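Left out: one protein chain. Kept in place: all the others.
To keep things simple, chains are lettered A and B as they appear, and every chain counts its residues starting from 1.
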Amino acid sequence: MEGLLFLTFATIAVLCALNLVLQTHPISSALSLIGVLGSIAVLYLLLGGEFIAAVQLIVYAGAIMVLFVFVIMLLNTGAEKQPTRKIVVTWISLPLLFTFIALAAMLIAQQVPKTEVVTFGGFSGGTTLSVGRSLFTQYLLPFEVTSILILIAILGAVVLARKEI
Amino acid sequence: MLHPITVTHYLVLSAALLLIGTLGVLLRRNAVVIMMSIELILNAVNINLIAFSEHLKTLNGQIFAIFVITVAVAEAAVGLGILIALFRNKETVLIDEIDILKW
Partner (left out) sequence: MSVYYSSTDHFVLLPVILLALFGCATLLFDFWLFPDARQRRFLVWFLLIGEAFAGVALWRQQSFLNQHGGSINAFNGSLVVDGFSLYFHWIFLATTTLVGLISYRYFEVREEHHGEYYGLIMLAQCGMFFLASGNELVTLFIGLETMAVTFYVLVGFLRADKRSNEAALKYLLLGGFSSGFLAYGFSILYGISGSTKLNEIASAVAARDPFDPLLFLAIATILVGLFFKVSAAPFHMWTPDAYEGAPTVVTAYLAVGSKAASLALLVRLLTGALSTAHAAWEPLLIGVALLSMTVGNFAAVTQTNTKRLLAYSSINHAGYILLGLVARNTIGLQGVMIYILVYAFMNLGAFLVLTSLASKGIAGEDINDLNGLMQKSPAHALWMLVFLLSLAGIPPTAGFLGKYLIFLGLLQSGHYILAIFAALYVAVAIYYYFRLVRAMFTQKQENAVAPTTSLGMKLALGVTGVLTLVIGVYPEPWLRFAQWSITR
């Protein structure tokens, strides 16, 4: 069961990612990205990350993608005649990409012990309770620093995008 | 019967997404799509972190992943702000038409 779920959603993720890179219209790319993010959220559930799966859907697929789609609509950029800089480059780079992925797969398969099978429910530490506890105790400092980061992001977006100051 | 799924499978998926994201950054001309490819790379990082978190049975990786998502949000917000400022002046988001500076 886990195997089937993993294979299904991993395949969807990779296909959507490839589609993102190869589509000519930015909106199609954005929709493919939503596909990637959604299927990865399912994988997080399989890995025992309940909270992060929810965050992935709410923050990523919800907020960031809305932002992206909003900007694409606002800038009204249509399909490109030619998505990449040179067609030839695309046809050379795709086989190269698959070779690299195969190499990486072989390398990783040698390195990481294959004894431990990932089973659904094998790790139950990713609940909201435990994530929250860890976030406000052990990782209190980066959590607080994040507030500075977000303040800067808000400030930056406002400074750069407003019409008149 | 399917082969049992191990952490290795997740790491391979992550490496694949990293490479596809890199390809997107290097190949595409549209700045918005390049930013989406960067999101792909950050997602590869998150898969890595959460798979290791399962493997090691510790929570640290998942917490790190939450911070990576936050960073992605901040970068996207500022990046789209910059795009809007640029578009107001120059009416394009294709990076090979953004050519006053030499690259």
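Note that a residue touches a chain if its C-beta (ideal position, glycine included) is under 8 Å from a C-beta of that chain, and two chains touch if they have at least 3 such contacts.
Keep in mind it's a predicted model, so treat the numbers as computed, not measured.
Student: Name, in rising order, the residues on chain B that touch the hidden chain in the full complex.
Tutor: Residues in contact with the chain left out: 18, 21-22, 25, 31, 34-35, 38, 41-42, 44-45, 48-49, 52, 55-56, 58, 60-61, 63-64, 67-68, 70-71, 74-75, 78-79, 81-83, 85-86, 89-90, 95, 98, 100-103.
Student: Could you list which residues of chain A touch the chain missing from the display?
Tutor: 107-108, 110-112, 136-142, 145-146, 148-149, 151-153, 155-156, 159-160, 165
Criterion: only the chains that are shown with their structure count from here on.
Student: What residues on chain B touch chain A, complex-wise?
Tutor: Residues 2-13, 15-17, 19-21, 23-24, 26-30, 32-33, 35-37, 39-40, 43, 46-47, 50-51, 53-55, 57-60, 62-63, 65-67, 69-78, 80-85, 87-88, 93-94, 96.
Student: List the residues on chain A that touch chain B in their complex, please.
Tutor: Going by the criterion above, the answer is residues 2-4, 6-7, 10, 13-14, 17-18, 20-21, 26, 29-30, 33, 36-37, 40, 43-44, 47-49, 51-52, 55-56, 59-60, 63-64, 67-68, 71-72, 74-75, 77, 80, 82-85, 89-90, 93, 97, 100-101, 104-105, 108-109, 112, 114-118, 122-123, 125-126, 130-131, 134-135, 138-139, 142, 146, 149-150, 152-154, 156-161, 163.
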